[in-house]
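Structure first, then comments.
In this view, the complex is presented without one of its protein chains, the others remaining in place.
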Amino acid sequence: MELFINRIFDGLSNGATYALIAMALVMIFKATTLINFAQGEFAMFGGFIAYVLATERGVPMWGAVVLAMVISALLAAGIERTLIRPFDPADHLPLVIITLGLFLAINAVAGIVWRFDPRAFPELFPSGNAASIGGANLSWYTIFTLLTVLVVAGALTLLLNKTKIGLAFRAVSSNLESSELVGIKVGPTLQFGWAIAAAVGTLAVAVFVATPVRQIEPNVMITGLIFAVSAAALGGLDSLGGAIVGGLAIGLVQSIVVPYVGVPSELSLLAAVVVLMLVLLFKPSGLFGTPAVERV
Amino acid sequence: MATAPRFQFTEGTPQYRTYKLIGYGILLLLVLVVAFAYNDTGSITLFDNDYKVSITRVTKAISFIIAILGLQVVAGFTGQLSLGQGFFFGVGAYLSAWLVSDHNWPWLLTLVVIIPTCFIFGMAFGIPALRIKGLYLALVTLGLAAILPSLILLDKLEPYTAGAAGKQTDSDLVPPGWLPLDGIVDALHKLPLVGSYFGDGDGLSSREEQRVWTFFIMTIVAVVCFKMVGNLIKSRPGRAIRAVRDNETSAAVNGIGLAYHKTMSFGVASALGGVGGMVYVAELGIASPGDFTQLLSILFIVGLVVGGVGTLSGAVIGGLVIAFVPDWASSTQNFPGVPERWLQGPTGGLILGLMLIVLTFVLPGGIVAGVRRLRARFVRVNPARPPLLTTGDPTTNALADSATVDAASVND
Partner (left out) sequence: MALLEVNDIEVRFGGIVALSGLTFDIEEGQICGLIGPNGAGKTTMFNVISRIYDPTHGTLNFSGRNLLKTPPHQIAKAGIFRTFQNLALWPRMSVIENVMAGAHVRSKENFGTAMLNIGRKKEEKQLATEAFSILHDLGLEHVAFNQCAGLPYGTLKRIELARCLIGRPKLLMLDEPATGLTHSEVDLLSEVITGIRDRYDLTILLVEHHMGLVMGISENVVVLDFGRKIAEGLPVEVQENPAVVEAYLGVPAS
């Protein structure tokens, strides 16, 4: 029983990371119906910036993370402006190729600059356990990662609903042509989306590796991206709330369902892919997304 | 076009045949040169870097070329973006490694198992493609490619796959006794001017002979694959899959079964992926799970795009690029103006990623598109006109008039 509860906690804390990356994916998807294959690498790179700022420049840890979020947002905005905007948003193929190229390039740059040996990331949250429930230890880490998800979700919701640029973003997501016609500058609005997504991703990686059991290295998000994509699809690719539900669900599937079904842990990735495939086959709009209506 | 190309050929004429013959002759010469020159000893030195051009590397490139050829079928010609070709490459590699080392099968015979297996798995892959399109198909296939290493590492399969250590094969392709490879190298070595490139004059060691023989066999395998795919594209099913690529709805309305053609296309592509895997393991001698991650699938896409989507020669260029660029990039330890520290690490990945991005802007049709544009300045091939069934007038004379009007504007 205690093992089971431990597994729930593990699942929730992993799921929190997936939820955060999934939220980043949803931000870009909402605006452009594009899945950014390089999202995981953006996030990883941002995480490394935080690492460098904290360990080599002596910036206090949380300050480093926030600064890294800002820097990665600016870099992503630059990438959107130079590499994404020149293309017709409706034609996915060149954009998929470009994001694949970014995937390779950013991963390689991280490997060149920081090599591949894993590095311990300073902890962001108090260590140790907050409580003991049913014999299992609920760590502060788990509590705070979940809290981070809620805070980010809250912040994004505020941003989208209470600010002018958030309004523009929602307009562009809903109908690009109409938005252009009413004078909304679509380019900068999309750029904003990419920037926010990158910032959220950076936070996700920082939170993910800020624990003694994990380290940061350039390949940290290679499989993580697939979990996050499954999470986003499960929750609904244009739903932020869905991304949270999806992320936590995938995390729980990974830590609970997989061991209990007797599937070896290596296949948890398979479980996530199966979930992704089933969702896309049978309910493409996911649990909370808006279904696409097709006119014949 | 301002000036007509210098050489114009019409299909079916003797001059065209000569042109083609010269082309094939040059290719054959290239194959011979690669086979016998620099046999595993050669390298080009640039800026103090040693760039190896060995036959083993070329054979590895051939395995990639075949895999990318498969991608051309499913993605280039049928329009289904599959990021899962690495999966079938890995399956082919492991299947053949297992058959050869555990059951002593000859390498080429393993194709009898690999081709149907990968074909059927590929068709299964194609079934989600019927409902999931474009970007989402890319995601699902990427996911499927990502799980291959974990499948290989399953404890249950360990007796077959040798787990993380990798499956070794000691069997090599041994050239037949009657083939005087030694003699050929000696003869080439005696050639004036270029002789020194062909070995050291002391014949070939048995290991070198095996390498040359493997190269020849795998080249033939590749040529057969290319011939078959070339036949496919020019035929009824080839037109059908390209119709599916260009406009599914009108393809269906014209009687082209979407489900059938998509799944068959996946099947063919996956079978080719498996063949590539066999070539890879035959050359490398070992199949390890780390070689077949989703990164490999992405690499194949790089080759597809860099070469030129929807072309056959693009597969050749793409395969060569992804085989040599990472290899040569890591051999580059010195480059003028760049501090040495930046040259260590995965520079190959960086170059390939940048190539993808730059090509999308500058040359979306890939390198082949650029080459074709260049070639069009010098050579044009006019297709052969089929005979007319009747020599009667067109349906209306008025049409013939309007035709000349159109012709004037079209031939600009």
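Think of it as A and B in the order they're written, each chain with its own count starting at 1.
Note that in this section a contact is a pair of C-beta atoms (placed from the backbone, for glycine too) under 8 Å apart; a residue touches a chain by one contact, two chains touch by 3 or more.
Because the structure is predicted, anything quoted here is derived from the model rather than measured.
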Residue among B:Leu173, B:Val229 or B:Leu304 that touches the chain left out of view: B:Val229
Residue among B:Lys167, B:His189 or B:Arg245 touching the omitted chain: B:Arg245
Positions on chain B contacted by the hidden chain, ascending: 228-229, 231-232, 234-240, 242-243, 245-247, 249-258, 264, 268, 310, 382-383, 385-390, 394-396, 398-400, 402-403, 406-407, 409-411
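Throughout what follows, only the chains that are shown with their structure count from here on.
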Chain B-facing residues of chain A, complex: 33-35, 37, 83, 86, 92-94, 96-98, 100-109, 111-113, 115, 222-223, 226, 229-230, 233, 264, 266-267, 269-270, 272-273, 276-277, 280-281, 284
Sites on chain B touched by chain A in the complex: 81, 128, 131-132, 134-136, 138-140, 142-144, 146-147, 149-151, 153-155, 293-295, 298, 301-302, 305, 342, 344-350, 352-357, 360-361, 364
